[in-house]
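Let me begin by handing over the structure; questions about it come next.
With one protein chain withheld, the remaining protein chains of the complex are depicted in position.
We just call them A and B in the order they show up, numbering each chain from 1.
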Amino acid sequence: MSTTLLLIQTLNGLQFGVMLFLMAAGLTLVFGIMNLVNLAHGSLYMMGAYFAAAATSWTGNPLLGIALAIPAALILGLLVELITLRTLYQRDHLDQVLCTFGLILFFNELARVLWGSAAIPMAIPESFTGFVTIIPGLIYPKWRLAIIVVGLLVALLLYVLITHTRLGMLIRAGASNRAMVGALGVNISLLFTLVFGLGAALAGLAGAMVAPLLSVEPGMGDPILILTFVVIVIGGIGSIRGAFIASLLVGLIDTVGRAFLPALLREAFQTQSANTVGAALASMLIYILMAAVLFFRPRGLFPPKGR
Amino acid sequence: MKKLASALAGGVAMAALGIASAAAQDSVKIGYMATFSGPPGVLGEHNRDGFLLGIEHLGGKLGDLEVEVLEADDQLKPDVGKQIIDRYLQSDRVDFVVGIIFSNVMMAVYEDVVKSETFLISTNAGPSPIAGESCSEFFFSTSWQNDQLHGSAALQAVNDGVGSVFLVAPNYQAGRDAVTGFKREFEGNGTIAGEILTQINQPDYSAEIAQIAASGAEAVFIFLPGGMGVNFIKQYASSGIDLPLYSGSTVDGTTLPAIGEEMMGGYSSPNFWAPDMDTPVNQRFMADFEKTYGYIPSVYAAQGYDAAALIDSAIRAVEGDLSDKDGIRDALRRAEFDSIRGDFQFGNNHFPVQDWYAGEVISDDQGRATIALGALVAEDYQDAYHQDCPMQW
Partner (left out) sequence: MRVDLRLLLILLVVACLALLPVAALLAEEPYWMRFWSRIMILGLAAAGLNLILGFGGLVSFGHAMYVAIGAYTVGALRHHGVEGGLPDILVALGASAGVGLLIGAICLRTSGIFFIMITLAFAQMTYFFFVSLEQYGGDDGMRIASGTQLGPLHLDDTLTLYYSAFLLLCGVIFLTWRLVNARFGMVIRGARSNEQRMAALGIPVFRYRLTAYVISAMICALAGVLLANLTLYISPAYTHWTRSGELLIMVILGGLGTLFGPVIGAIVLLQLEDLLAHITQHWQLFLGPILILVVLFARGGLLGLLAPRQVSQRPAEEIDG
């Protein structure tokens, strides 16, 4: 177990975490401000990947495909918000869960009808194929590096948006006290639509960015959706900072756990079953983390103030 | 319409009391079940299309009997599969149960079907207990036993003179079987540089790929069916690692549309069939399949296609007397039909004993990725479990 391997695995964890953050940022905002449990967030991610793949085969240029996928996801998100979710803001979480569960079924099947059950191709943009040597002996795929950079840039932009703009101020205020923001004469309905659109675009961006690395297939959003919920719950709902830290935490723990836990158990117990037990334990790791966090801090690590 | 009627009969039982289906003597009823929903649904679609094309090529009849094919989606849930089989056996009273893609669904329904003395023709799933101690006179497979897959991949690596291999498979039964099966044929010829059991439906494989790079292995063997394999191969291709990739059930006609670019010139998973197989039956199959369904068939379609021909040969042998179970069984065992893979024979456990070939990913005349038959890896290859099956004939 060399230092290089540990470094690579840390980078891998970082990349996975950054990708989770793109998903979690939108979800936590929608949740924190509108109090809406949106299970269909994973479907927006899936549609983002599909849009990118479809636009790529249409234009022949993956970068252009990814660029087109973001506004497409944004428009889709706004449509979903206008048609179904808008009426759900006043309802309890249960109605929202059921309704957005229905959306998952619908979108997964829609993807099958439009693009077939099999995975569809999506290439890495040409200028990003291959790998770079970070330090001698440590090579890393360019595209994964690009995802890390884009993710961190988005995090920075969100930070500026939230802390230094009027919109950000409203978002922060909305996360702390929704009723008060409305009472102060802010157009809540417009704010909600804006925030939801932002979340949808970020989910679309996440889907489009990982489409060259993942199987673009119906239902690809489901496993990511669950992870994203784990992230925002650990981070504290409504907190971008919490989502950022929790994303990296979950990404790192999941990746490093998968990489080293089975080996560790094998060293410790010297048995054949250590391998399978280690693998099972590695898959449970982040759920154990979440249960532990909620046990000690029932509202997550960084709950927004004032609630 | 008839399907709808039977659904209502099962559902709104009271209201539909009057509806009774009388099984005509001059027709054969087939209960086809496969997984159509979710990402693995593509396997079911290929398989069903192959089976239906097989019937069409036989003039829309099986052994000169009119055919009624019932179709159902098990959703990859064992209890849903069980419910469908209950309906096929108790309500529809089918003559053959055909299909079943996944081992867990197969294991849930297997005993019920064979105990009711209905013939079960598996067009894909072949879990080891059914090949071994639980084998049955009423079960036949037109696909393969998992063990043949991993064994032939190992033999392929041995033939290439590979000295050490890194193994990756998901942490479930079939995955663990894959690791065991590969090792059995490979050990003694080389070393296992490492093995990882991954999470089921894992999207990201960066951690595993980094370990492969660090292990110093000469080659990699993966058993990652469906989307898992697509994820792995796309990430592997961009990782800068250039070790040869051997696989089982991973690089095939259902995943090639997505990973054709990445695998071009590389190995496909070893198989007993490929689109360019030089048999008269296959040429007809290939010509008509794409015309009818609009895509290049995978091996799952070929397995379905053979099932139709196999059943046809058996019904023909008993001259349409479906009550002659012994006669049907004898005919099924003889397997006297023109198989898409040329030579076809059953082992004592009713799994095919067949030739396995390496495959190569090439592009066809339209520039699409497809598989070309490579070198013969294992001749008349039989699974390791057949010795545990007490059946002899």
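In this text, a residue touches a chain if its C-beta (ideal position, glycine included) is under 8 Å from a C-beta of that chain, and two chains touch if they have at least 3 such contacts.
Note that the structure is predicted; figures quoted are calculated from it, not measured.
Participant: Given the contact definition stated above, which residue among A:61, A:129 or A:276 touches the chain not shown here?
Facilitator: Of these options, the touching residue for the absent chain is A:276.
Participant: Among B:111, B:319 or B:364, which residue is in touch with the absent chain?
Facilitator: Missing-chain contact among the listed residues: B:111.
Participant: Using the document's contact rule, name the residues of chain A that touch the chain not shown here.
Facilitator: Counting over the whole complex, chain A touches the hidden chain at residues 31, 37, 84, 87-88, 91, 93-95, 97-99, 101-110, 112-113, 226, 229-230, 233, 237, 273, 276-277, 279-280, 283-284, 287-288, 290-291, 294-295, 298-300.
Participant: On chain B, what residues meet the omitted chain?
Facilitator: Within chain B, the residues that touch the unshown chain are 3-4, 6-14, 17, 20, 36-37, 72-73, 76-79, 82-83, 86-87, 89-91, 103-104, 107-108, 110-111, 127, 171-174, 176, 199-200.
Keep in mind that, in the parts below, only the chains that are shown with their structure count from here on.
Participant: Report the inter-chain centroid distance for chain A and chain B in whole angstrom, where each centroid is the mean of the CA atoms.
Facilitator: The separation of the two C-alpha centroids amounts to 35 Å.
Participant: Which of the residues in chain A end up touching chain B in this complex?
Facilitator: Chain A residues touching chain B: 2, 4-5, 8-9, 12-13, 15-16, 108, 112, 116-124, 129-131, 139, 141-144, 210, 212-220, 223-224, 255-256, 258-259, 262, 275-276, 279-280, 282-283.
Participant: Would you tell me which residues of chain B are touching chain A in their complex?
Facilitator: For chain B paired with chain A, touching residues are 38-39, 41-42, 45, 171, 176, 195-199, 201, 203-204, 206-208, 210-211, 213-214, 226-228, 230-231, 234-235, 238-240, 254-255, 257-261.
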